[in-house]
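All protein chains but one are shown in place.
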Amino acid sequence: MDKQLQQIRKDFPILNQKVNDEPLVYLDNAATSQKPNQVIDEVVRYYKNDNANTRRGVHTLGERATEEFETARQKVQQFINAKESREIIFTKGATDSLNLVASTYGEDNIAAGDEIVISIMEHHSNLIPWQQLANRKKAILKYIGLTADGQLDMEDAKKKITDKTKIVSITHASNVLGVTNDIKQLAQIAHAHKAIMVADGAQAVPHMPVDVQDLNVDFYAFSGHKMLAPMGIGVLYGKADLLKVMSPYQYGGEMIDFVEKYQSTWTDIPWKFEAGTQNVSGAVGLGKAIDYLSSIGMENVENYEKDLVAYVLPKLLEIDGLTVYGPHDADHHSGVISFNLQNLHPHDVATALDMDGVAIRAGHHCAQPLMKYLNLVATARASFYIYNNKQDADELIQAICDTKEFFKV
Amino acid sequence: MDKQLQQIRKDFPILNQKVNDEPLVYLDNAATSQKPNQVIDEVVRYYKNDNANTRRGVHTLGERATEEFETARQKVQQFINAKESREIIFTKGATDSLNLVASTYGEDNIAAGDEIVISIMEHHSNLIPWQQLANRKKAILKYIGLTADGQLDMEDAKKKITDKTKIVSITHASNVLGVTNDIKQLAQIAHAHKAIMVADGAQAVPHMPVDVQDLNVDFYAFSGHKMLAPMGIGVLYGKADLLKVMSPYQYGGEMIDFVEKYQSTWTDIPWKFEAGTQNVSGAVGLGKAIDYLSSIGMENVENYEKDLVAYVLPKLLEIDGLTVYGPHDADHHSGVISFNLQNLHPHDVATALDMDGVAIRAGHHCAQPLMKYLNLVATARASFYIYNNKQDADELIQAICDTKEFFKV
Amino acid sequence: MSLNGLNSLYREVILDHSEHPHHKQSLSSATNKITLKNPTCGDVINLEIKLDGDKITDIGFTGEGCTISQSSASMMTDAVLNKTTAESLEMAHIFSDMVMGKEHSQADLDKLGDAAILSSIMQFPARIKCATLCWWALRKSLGDEDDD
Partner (left out) sequence: MSLNGLNSLYREVILDHSEHPHHKQSLSSATNKITLKNPTCGDVINLEIKLDGDKITDIGFTGEGCTISQSSASMMTDAVLNKTTAESLEMAHIFSDMVMGKEHSQADLDKLGDAAILSSIMQFPARIKCATLCWWALRKSLGDEDDD
């Protein structure tokens, strides 16, 4: 299996290039992943053979497009083990999915004085929608804090989630700290208080097996582009019982039952939440990305990345003047590794690494409240995926050492 | 130029196939257009060379992706002659764009008793968002009616738009009646009453030159997928002055200035309205589609389609028992032609035509109030684009005659 | 060009039923009524049933729709008239399995009468909804809605 993972690099044509005269080492996977030929080819196949609008056509292409779109939905359902395919709503991405929940379920169910509980490590996409909802409704937004080593503080969670809590929304895996949160236990706590549990799976679904029934989440959001699929497609999972009674999010073609001049009724889930022409090629590409990941096996993906982290994390920690955020224990750290090099600004680090062909990110990673909590302005971040290998890790280490030397830090 | 248009068919690989053993004649372009190799190849090129997340990265790929995304924005700006590129917001499609306006400008500016004026020929995507906004706000929704030959009744428009009107939102070109509306004059009337003018350009931008400054619209919405571009990308044009003071639509990554625990500030336009990871490959593909259309010239596109209509419309009108909706005068009819064949249900017509390889649409075309107004349940609809030719028109006529014979109507 | 392929869908008997639908009328003494719509095409069916104890003693439908939906409704009313609710629902399930292309025995098909001829709809996936709308209405009006 490791063998297989060694081989897959050739499926990713973009990796086979030089950047600033150095072979590209792409370590910005938490931002977006690269696409294998299989996914690119599938999108091309769709456009060259079957492209049409869905659910509107009696003609053959229309029927094919509709079937491929709904087959993609079933693939997503199986991939995250949802009970029914109508619990899978296609969106633009995780941000769209989370805004959908806040604007429909949130808008309908939050009243003045209610509490919404999130964590201090949330990405802006799972933070501002709730913050603004709370402000609109005069509800109270509460933040779960972190333990000393940067994990979610479950004791604090138990205190913050109360009978006044209506919604708990937490990231399944952090895009900064490299930690994975115990969503299953959080859902238990939330449900014990009759709150619903929302999870932001943008950094989880690409990297580990996810079973929404086992987690017992009420809503679960993720993006295709971080898991080998094309851009512009994402998923919102929601329990059918909740989706059925929720208001629609957007209004337009294909989400209606009957439209009269002054009132309208909505069609069944999931289509009630899919207004307008859908990104069929995106869904089809996501289906292919799921096939690709499934053929490797998500346990293998997880283990492969764990091995990489076990290899690179100790090497990073050894570098003099380098600080790693989040747990230092490789067992508790995902392939997302944020760090700083002395008092060198992470932008300077990232530019230096780029000159060595190593693509990492620098900034606040859409987590400004977390930065403030950690007393940081910004960090550098290297993030790994299945097509990265130990050589990439070595290049990263080498480039960091070069950078230290250049800036004499 | 006609020569050039004769040649372009080979750029569209999907057209070169048989459906039900007959060569495909794709006449469902009002639903979605097919994609030329140039656009498909551009998407592939992007994914194989430059794919990254935008505006977040210091690294080379991130910089390339950002530049290509912003270049696409400039291409859109020039294509519709917007004053500045920051007036171009990328969305998922026309439906997303229109919902954005209704949920931000509409939500902020409509109060009880205000009037919103639309027309009875609107697509659900330019109807339900306003209907629901009016219902939420206890505002009044008014419909402009049609003249006897199915054109927008401008006299009625002058009556319906009053000093109480805050928003006028009308389709630039109908997806059922084949008419093009005088948006420029409507904008003048709206502005004289201090209302803003929104236009739904989903069926216009792909088929004719559009100049938003000349039309003097405040907002203008359209979809990429109907104009040779990939699915999942659309545009909202808005005047900078309006966009600047509007609330954001969705919240998340990249649309913020500063995020604190309990409040946030928003970044500049257009990014304020582009939350989360954007569909970069979609925007890049749209840029290429614009290049493709521009190399033909939109006047030529318009004239080519006019010629096709002048050829096919009289032939359709000659068929015994066939009713064409909208104007019967080819000069006033676009390439969108809705019809019925005696009392044969349009679904049966569409199935029959599909057996002859001719892909048309049957149904209410997301315009139920229009259907009711016309006293119809549904219609068949054939819609043409630049890769269609007179032979396609002949095949359509022949297939309709075959259908008549088969069903003995 | 040829429309030969159409013959497998629009058979004589289907066209007959659609031109002269059976039981296309409103009942004066219906015990169960339902209206179902197919929003994609605008088809509407109003189904009325008179139950006497467990038995469908009268049935009628009105509404608008394509050839397939009209003839399917006509054939369905023929099939379930004077049957018990259990028998009718069994037919509905057989019909549903049939059009989805699932295995079914000839004995099962025979129960459907003329309606069995609509198995050809399988080849026209876009039209399956047209054929099943009336059977859905039947199931819903008899309280057999497994909610999907």
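By written order: A, B and C. Residues from 1 in each chain.
What we mean here is this: a contact is a pair of C-beta atoms (placed from the backbone, for glycine too) under 8 Å apart; a residue touches a chain by one contact, two chains touch by 3 or more.
This structure is a prediction, so every number in the text was calculated from the model and none was measured.
Considering the complete complex, the chain that is not shown touches A, B. Within the set B:Glu67, B:Glu155, B:Glu299 or B:Asp329, the residue that contacts the chain not displayed is B:Glu67. Touch with the chain that is not drawn comes from one residue among A:Lys138, A:His347 or A:Lys390, which is A:His347. Checked against the hidden chain, the listed residues A:Leu24, A:Ile256, A:Ala330 or A:Ala362 yield one contact partner: A:Ala362. From the set B:Lys35, B:Arg73, B:Arg86 or B:Lys288, the residue in touch with the chain omitted from the display is B:Arg86, counting the whole complex. Between the chain not shown and the residues A:Val44, A:Ala330, A:Ala378 or A:Ala393, the one that touches is A:Ala378.
Hidden from this view is one chain, which touches chain A at 20-22, 344-348, 351-352, 355-357, 362-364, 368, 371, 377-378, 395, 398-399, 402-403, 405-407.
If you put the missing chain back, the residues of chain B touching it would be 55-59, 62-63, 66-67, 84, 86, 256-258, 267.
The working rule: only the chains that are shown with their structure count from here on.
Chains that touch both chain B and chain C: A.
Set against the Cα centre of chain B, the chain with the most distant centre is C. Separating the centre of chain A from that of chain C, both taken as means of CA atoms, is a distance of 45 Å.
Each chain gets one centre point, the mean of its Cα atoms, and the points for chain A and chain B are 31 Å apart. Chain C has residues 40, 126-127 in contact with two or more other chains. With touch defined as above, residues shared between interfaces to two or more other chains in chain B number as follows: 20, 347, 351, 362-363, 368.
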